[in-house]
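All protein chains of the complex are present and in place, except for one that has been dropped.
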Amino acid sequence: MPVDVNAEVISSTRLSGDYGVVAFRAPAIATAIRPGQFVMIRTAAGDTPLLRRPYSVFERLRDTDGGVIGFSILNKRIGVGSQLLYDAAPGTRIPCLGPLGRPFSRPPDGSDAWMVAGGTGLAPFATLSEDLTGTGVRCRLFYGARTGADLFCVDRFEPLGVQVDRATEDGTLGDHGRVTVPLARELAARSGASPVAIYACGPEAMLKAVADLAARHGRPCEVATERRMGCGMGGCYSCVVRVRTQEGSSRYARSCVEGPVFRAADIVWDEWDA
Amino acid sequence: MPVDVNAEVISSTRLSGDYGVVAFRAPAIATAIRPGQFVMIRTAAGDTPLLRRPYSVFERLRDTDGGVIGFSILNKRIGVGSQLLYDAAPGTRIPCLGPLGRPFSRPPDGSDAWMVAGGTGLAPFATLSEDLTGTGVRCRLFYGARTGADLFCVDRFEPLGVQVDRATEDGTLGDHGRVTVPLARELAARSGASPVAIYACGPEAMLKAVADLAARHGRPCEVATERRMGCGMGGCYSCVVRVRTQEGSSRYARSCVEGPVFRAADIVWDEWDA
Amino acid sequence: MTDLVMGLALMDLSVQIGALRLKNPLMSASGCFGYGVEYADVVDLSTLGAVVVKGLFLAERPGHPPPRIVETPAGMLNAIGLQGIGVHRFIREKMPELRARKATVIVNICGTTIDEYTEVARILSDVDGVAGLELNISCPNIKEGGISFGCHLGNTHRVVSAVRRATPLPLIPKLTPNVTDVASFAKAAEDAGADAVSLVNTFLAMAIDVETRRPRLSNIMGGLSGPAIRPIAVRMVYECSRRVRIPIVGIGGITSAADVVEFMIAGATAVQVGTASFVDPFIWGKLESGILDYMRRHGIERVSDLTGTVDVPGEKRT
Partner (left out) sequence: MTDLVMGLALMDLSVQIGALRLKNPLMSASGCFGYGVEYADVVDLSTLGAVVVKGLFLAERPGHPPPRIVETPAGMLNAIGLQGIGVHRFIREKMPELRARKATVIVNICGTTIDEYTEVARILSDVDGVAGLELNISCPNIKEGGISFGCHLGNTHRVVSAVRRATPLPLIPKLTPNVTDVASFAKAAEDAGADAVSLVNTFLAMAIDVETRRPRLSNIMGGLSGPAIRPIAVRMVYECSRRVRIPIVGIGGITSAADVVEFMIAGATAVQVGTASFVDPFIWGKLESGILDYMRRHGIERVSDLTGTVDVPGEKRT
């Protein structure tokens, strides 16, 4: 059950001219959040911008004795709302509604977890890694960006024992090309006998490519989608993704309540770019 | 000729829970400003609030060697725009358009200047006092407010040799009642032989009362009006005040170009509250 | 009566819409509150004057492909395309919980033909817990039905009369603002036996991505809602209140208690809140306490006493 917290900005750390991590004090949300869930953030009081902005929860924040006191987001500046968050000064209060949506599911027992992230798609994997490694699941992160300088926050993963495979489109770091390059190679190399569950978050084209790979190698895959959202609560039907129905036809599912995480096999990928 | 300066807020001094002085770095405006003129301030980027807000220039600001570097406004928090100015942090840049409008005129030679201010109506009299006392005109300020605590910035006037007569509606400071109480008394006491020009700025009811007194005592009077303004440039015809015409009829005059300062005798006071 | 002697206890928020008594004037706007059940965990549905659910046709509808919304200055465009589960599934899957939550349910009904409208109305008339029907003849996002009824006086009168004969439930035709003289449509609805009218639905609008030169909505056009439209909606409510005797449900850009009061003063008996409830799903309690505060400050005992009390000096100047 979501709550609306007028959350204080604890810190705002700029990672680059576009990327930043904004930390919010919001225990009520942070303690309830599960990996893959999101919050709806009101970037400005008043009428412009009018709508809240959906953001995946990045990190859980803890005080010195380990109590969860808030969460952070990994923000990329692309328009008016994300600009306001990029500029948010510590101390300001920003309404955050959450946790919202359907989280990632645990991999089958004995299965490894491979996470595939593009850009800010890294966000939901910080808490997923935390929860899975904490319960003995071996985790691996495939992380791609345009250039090496945009591969942020890897330090949040390696300490948890997560193996990180990098890829950059300009080849400045890790594999040269999309994140699907190392993923394809490792999927091919891995014996069918050792189970692995795939989790993807990032640009829509990337999700589709990862879903294809997973299907071809017969691996279970979940994708975290990012659709335009009016309400985040199931009220407006703006955030739909086309999914298959039991009866073999398809329908529009609201990604804010039935998602943002979907089983890749449930999505009708041909209508993905509609 | 007005200029639009993206002016840096040098300082923002809160005088009370509602009143504050905001100082802007804007030499181009400050050096050109004349007493009674105003600036149009854009209190927010974006669409809300949409329109600029008109403000009288309060003080001219000088650097250590006396060069004019900016100006300040005396702001009262009454709505969204004035709230934003009240909260404006030093360093922020705020577009200021000015100087605009018709300033006060000099009193006839040998005449004293009596300034009558209500609330933030004090603003234009700081520069007027500066310019008149600087050129040998004897100045006196009648200054009224609801209560003593709201009689701000008198320290800007006494050093210039301006005699200050206070009035408060609750009697906590100076005369008990409206500012017209001391004004009426002093006008009655003054011999017709010694000329005095009256200048008024403040609530619309006060302007009317002062105009009445001046007329009854046959003293020249100018009032600085405050009408709703869309543009401040003469473009929208929103800011009108009803004035007499030579032909003995009347018309609506744009207070942003023909005013904000009008000769009290020119205003049709019966239609004032329309 | 002064602030001092007037306590909360004395104040009456209830309003009357035809035979329907609402505990307060606040309703969710259709399509902005799902089927109500989506909000059951965050809002006590029984505390709303009424829950107006998403528009329902006889059968299910897939709706338009995304993108379905785009933000605009102080507003948003939507072209959902009335995706919906149809009246039968609604009765089976949603009404039980709505009943259990003690919600006052008003169903927003749609049709592509007069027969479909009347059929949907007839089916809902026998359903326990359905308190009233809002007749959606104003959706700008579907060509057939919707607007084609709402933009022609004759069709409006025809469809309202037909549905009126089909149901004993309180009937509230919802008017489109995309017409020259909305008051004449309110009059036509009244003449055809409506118990009230609600207005406004969204304004047909369009936004284009200048980089791609493609419309920002898959449906090309969509409906504008939100604060941007409030002054036009207030004007239309005022005009209608001068033309009809039936109650008016005011809709359009309400975000605060002051906005609710403004619509009521203009002539509304009740209001609906849509877009603002996206921004703040907890808005309902804030609106109610804001209205009570206003009533206290102004010594008003019954909120219904506000309706149509705008103080207009003489006739409209020209």
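Quick notes on this structure:
Labels A, B and C are assigned to the chains in the order they are written; within every chain, residues are numbered from 1.
Heads up, the rule we're going with is that contacts are C-beta pairs under 8 Å (C-beta built on N, C-alpha and C of every residue); 3 or more make two chains touch, one makes a residue touch a chain.
The structure displayed is predicted, hence computed values, not measured ones.
With respect to the full assembly, the chain omitted from this view is in touch with A, B, C. By the touch criterion stated above, the residues of chain B touching the omitted chain are 1-2, 4, 42, 47-52, 95, 97, 227-228, 230-231, 233-242, 251-252, 257, 271, 274.
Summarising the interface, chain A meets the missing chain with residues 47-48. Residue positions on chain C in contact with the hidden chain: 64-65, 72-75, 77, 81, 142-144, 151, 178-180, 203-208, 210, 212-215, 218-221, 224, 226-232, 234-235, 238, 253, 258, 261-262, 265-266, 294, 309-313, 316-318, in rising order.
Going forward, only the chains that are shown with their structure count from here on.
Using the average of C-alpha coordinates as each chain's centre, A ends up farthest from chain B. Among the inter-chain contacts, the highest number of C-beta pairs connects A-C. Of all chains shown, the one whose average CA position lies nearest the global CA mean is C.
As a whole-number value, the distance joining the C-alpha centres of chain A and chain B reads 56 Å. For chain C, the set of residues touching two or more other chains reads 73-74.
Chain B has residues 47-48 in contact with two or more other chains.
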